[in-house]
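With one protein chain held back, the other chains of the complex are shown just where they sit.
Order as written gives the chain letters A and B; numbering starts at 1 within each chain.
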Amino acid sequence: MKRTGFIVLTVMMLILSACGGTKDKAGGGEAPVGEAGAKMPLKWFVVASADAQLPAKDRDFVKKTIDEKFGVDLTIDYMPYGADFQNKLNSLISSGDTPDVFYSDGVSSNQYIKDGVAREIKDLVTPQTMPNYFKYWVSEKDLGMYQVQGKFARAPIPYAKNIYRSYYIRKDWLDNLGLSMPTNYDEMIEAMKAFTEKDPDGNGKNDTYGFTTYGGGTNMSLDFPEFVKHGLIGDFIVEGDQFIDTRTDPRVEQVLNDIKKVMAMGVVDPDWLLAKNGQQLEKAEQGKAGIVLGMGKNLAFDNNPEGLQVKTKQITGNDKADWEPFHPFADTGTWIETVPGNPFLLSSQSPGDKIKKSVEILDWLAGEEGFLLTHYGQEGTHYTREGGKIKINQEAFKKDVTDNGNFLTVYQWFTPIPSPEPLGLEIDDPSITERDKKIVETIDSYKIVPSVGTSVVVKEGMDLAGLRKRMNEMMVSIVFDEKDASKWPEYRKELMTKYGGNEIFSYYAEQVSNASGKTVTFAGE
Amino acid sequence: MPVLFKKSWSDRLVDGGIYAILAFFGLLTLFPLYYVVIVSFTPYTEVLRNGGFLLVPRTFTLDAFKVIFTSGVVPRALGVTLSVTLLGTALNLLVTTLLAYSLSKKFLPGRNVVLMGIVFTMLFSGGLIPTFLTVKMTGLMNTIWALIIPGLVSTFNMLIMKTYFEGLPQEVEEAAKVDGCGDVATLAKIVLPLSMPIMATLGLFYGVTHWNAYFPGIMYLNDRSLYPLQVVLRNMIITPSVSQELAVPQTQLSALPPESIKMATVVVAIVPVLVVYPFLQKYFIKGMLIGAVKG
Partner (left out) sequence: MGDIAAVAPAEQGKRRRIRRENGRRAFWRYRWLYLFMVPGILYYLIYHYVPMLGLVVAFQDYNLLKGIAGSPWVGLDNFRTVFSSPDFPVLMKNTLLLSVYRIVFNMLPDLVLALMLNEIRVRWFKKTVQTLTYGPHFLSWIIVYGLVYAFFAPGSGLVTTFMRDMGWTPVDVMTNSSVFRPMLILTEIWKSTGYGAIIYLAALANINQELYEAAAIDGAGRWRQMWNVTLPGIRDVFILMLILRLGHILDAGFEQVYIFLNVRVYDVGDILDTWIFRRGIEQMQFSVPAAVGVFKSLIGLVLVLGANKIAKKLGGSGIW
């Protein structure tokens, strides 16, 4: 018996070594550069949704197009964004294998720039070298404000300017109770009360709440309208010549007092603090709450299978469920401008020609041809185009893309934009209804407040995480365990002094001043 | 097992108590497994309808499992993990046994130094990036060996085996030596057969580690056809982030139930492990037959 076991082992070892060997030669290999007419090998490391999978080379029409058009052999490694992504990227960098192009986030990119991993892009990312990028997505001014540490080494990936952030309310519940759409804060609270106390779904049970949100188990949710009510919109704003960190501002005292009042009324879903992102939408879909904050243009579209409408109808079995957008502060300011998102970085270790080529390809992806190919497939096969309208061939798309590992999402890492509007095109989607269009109109009409215009980072030695953690602890303690928010000024002082808030926010103010040209200061303790 | 000649009333009571406690604990631990299986067979809308928690399913669906097994990647990853588990565990046991056996000999000069050196590695670790660099330097990148070699010996397991060997009565080995057996023969013919419980135990520990391994797969492999099961299964769980909208035409968004798929992946990963264990348990029941050997 031992002998057979031994033989099995040896055979397996041989098989596995053979497998490992051929894989190295066949798949993912790099073509030698020196040959005449040889393709330039490029390596990128990007993000993709967890289910995405690039198919074999012959079925990946995007790769084929890119390789032929630019004379390259593009290898893309991809994984969902998170700690694993970071670890892999850092390992690649330390072992001398920095990808030519890679995706990052604000915090990490700051470190990569500091360590010299990111290449300076002053001459690489310009309106001349990347015309599409600047034409459709990012202005030179935005790009300038995006820089950190006085260097010019990162650029944001194209981002959607409008994130469609709005409260949604169960209109059918309002109708059942004879209420009208809330137009201001007090009416919103009244609606919450009614939803909690008056059994809006008519099932005889007291099982509905006015409002739900998510705290992730870690913080006060900024979904609570009380923040905007007191002028604390978004995370950072400039008021006059003052830099404001909304979450540590003195006005938080009134915000928390108001929230306590609302919670004491029992209108907020008690699970909100522990709920993770996504669970608040689930609660809404289960018919457990009447008001929820949501993002995304098609969140409440009639035919979006992942959206509130369809899901709520499915789960509650109530076909009359109707989520309509509204915002009590639509006229004064609902949120801050969308700031540029995450950056792409270029390796400082790669040869110049590879970088130049990569930049060309990136710009192509940001332009009409590349965008259409990576989002909707091949013209004629997967979609048809009439003037400015794109009509998708559902079966072809499903067969070649969705069922083929949904691989286009890998190429969409650079342009995670849900619709081609910025390019002046639109999708002819027969499933969009008049109601859907009204929703978009409503949200488009909301007033948006300017952002501080630049990303801010901390310096070595500053413990931002410690400050935010203590801040969250304090806020939650006030809301849940203390009589009122009268200790907030004292808490704020502790945050500013003991936890370094003064230094951190003054430094932020400095960065905003430098980027905007206007002097802004921070009033600490 | 203790041997009793007489069972008094209090003994029977204690017996009853033990059975009761074990039954209770067994049910308690059955419960989460039951829940996972139920959810994996239920459409998610049904789960949500019940407030996210379900005990008795009303509708039954194989959709989640269909998604997993028709994906193309899962069967292949299953094969990879199976090979790695079998081969890896065999190698683990081999190297660990050899090492533990020698280290169990207290008279061996240098033993203590080696032991301290090994325990030191359990406490001090260079971290992620240095290990990655070492794996790269030794040419294991993107091969199946990257899933086996970096974890070749688990200090914990090795120490357990060493302790076990130290607990074996010396007379047995001495008898073998007197009969003319060298170290190799003693180990192979005498010690190993007596060590089946520990071999089964550590075989299980190592095997389970290989089966559940996720991290080495994503760090050291670029070729996705070499991906082991856990990596592939985790990738099946679609987690669309709210901020990064999937740029897919609305009608193409598939209404796949995320929670059911999550549970189905758990079921797929757990079932083999649960099924294997009872087969190994027979090794725990056999005691040592010292008497026979002595004779």
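Here is the rule we use: a residue touches a chain if its C-beta (ideal position, glycine included) is under 8 Å from a C-beta of that chain, and two chains touch if they have at least 3 such contacts.
What you see is a predicted model; the values in this text were computed from it and never measured.
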Sole residue of A:Gly215, A:Gly294, A:Gly307 or A:Pro325 that reaches the chain not shown, by the stated touch rule: A:Gly215
Option from A:Asp463, A:Glu490 or A:Glu525 whose C-beta touches the chain left out: A:Asp463
Sole contact to the chain not displayed, among A:Phe61, A:Tyr78, A:Tyr112 or A:Trp173: A:Tyr112
Given B:Ala90, B:Leu103, B:Ile190 or B:Ala213, the one touching the chain that is not displayed: B:Leu103
Touch list for subunit A against the chain that is not drawn: 86, 90, 93-94, 107-108, 110-112, 114-117, 209, 215, 217-219, 269-274, 283, 288, 348-349, 458, 460-461, 463-466, 468-470, 472-473, 476-477, 480, 498-499
For subunit B, residues in touch with the removed chain: 1-6, 8, 11, 14-15, 18-19, 21-23, 25-30, 32-33, 35-36, 51-53, 94-96, 98-99, 101-103, 105-109, 111-112, 114-127, 129-131, 133-135, 138, 149-150, 152-153, 156, 158-160, 163-164, 166-167, 169-170, 174, 182-184, 187, 197-198, 200-201, 204-205, 208, 212, 266, 269-270, 273-274, 277-278, 281, 283-288, 290-291
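Here, only the chains that are shown with their structure count from here on.
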Averaged-CA centre spacing for the pair subunit B and subunit A, given as whole angstrom: 37
Subunit B residues within the subunit A interface of the complex: 45, 48-49, 51-52, 73, 83, 86-87, 90, 128-129, 132-133, 136, 142-145, 215, 218-219, 222-226, 234-240, 242-255
Residue ranges of subunit A touching subunit B (in the complex, touch as defined): 5, 9, 12-13, 15-17, 19-20, 23-24, 27-28, 49-51, 53-54, 77, 79-80, 84, 87-88, 90-91, 94-95, 160, 163, 277-278, 282, 285-286, 295-298, 301, 303-306, 310-311, 314-317, 341, 375-376, 392, 394, 397-398, 401-402, 406, 408-409, 412, 415-419, 427, 429, 431-432
